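With one protein chain withheld, the remaining protein chains of the complex are depicted in position.
Moving on, here comes chain A:
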Amino acid sequence: MIRSSEPVRVDLKVVAELVHQGARVLDVGCGEGELLEYLAEERGVDGRGIEISQAGVNACVARGLSVIQGDADRDLGYYPDLAFDYAILSQTIQATHAPKHVLGELLRIGNKAIVSFPNFGHWDVRMRLLFGGRMPVSEKLPYSWHDTPNIHFCTIRDFVSLCDEIGARVEKAVALNGSGARVPFNMPWSWWNLFGQQAVFLLSRKE
């Protein structure tokens, strides 16, 4: 469990800042429930989760969270339109089979969607590919290419153009550099794409 004395992952904090007090939240790919628990403590949300691994689900339910075992690609269709204030996809989009479909579902189920992901356009990734000539393996991206749940990496620019394609409006975006600090918001996308190691987007539907 995350106790208040332990340092909280900075991306959880960023997500929490985007969520209003007492919101109804669905966390898709909620892992062991760190984010849901943090949001419940910090924002008093009414939170639900979907997690694909049994170990993750069991851990969540055992800590009192409402989580079902399920698959982002298949099980979002069971939720009615606008069932939640926020549908969150935290560090999970790169592991889905159909990111475009999942993103569309998030914006159907949630009034707003929050998506955080590792940016494959980060300079460190580019350097490893350019000079190492191999798929990058690092602390943040620890898997080998042949044995990884991450099948659909994208860059911040890729993500922004996908949002455009499906008619999602970017309401807010935050990029975090390698040491967890925010990349200044007045920089152009190309700058974010180079220096943001992680990105967090708040999206809504274009009317």
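FYI, a contact is a pair of C-beta atoms (placed from the backbone, for glycine too) under 8 Å apart; a residue touches a chain by one contact, two chains touch by 3 or more; residues count from 1.
Assume contacts and distances are computed from a predicted model.
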item	value
Options "Homoserine O-acetyltransferase", "Manganese/zinc/iron transport system permease protein", "Na(+)/H(+) antiporter subunit F" or "Urease accessory protein UreF": UniProt name of the undisplayed chain	"Homoserine O-acetyltransferase"
Given A:S66, A:S161 or A:S190, the one touching the chain that is not displayed	A:S66
Among A:N58, A:N111 or A:T148, the residue in touch with the chain that has been omitted	A:N58
For chain A, residues in touch with the removed chain	46, 48, 54, 57-58, 60-70, 75, 78-80, 83
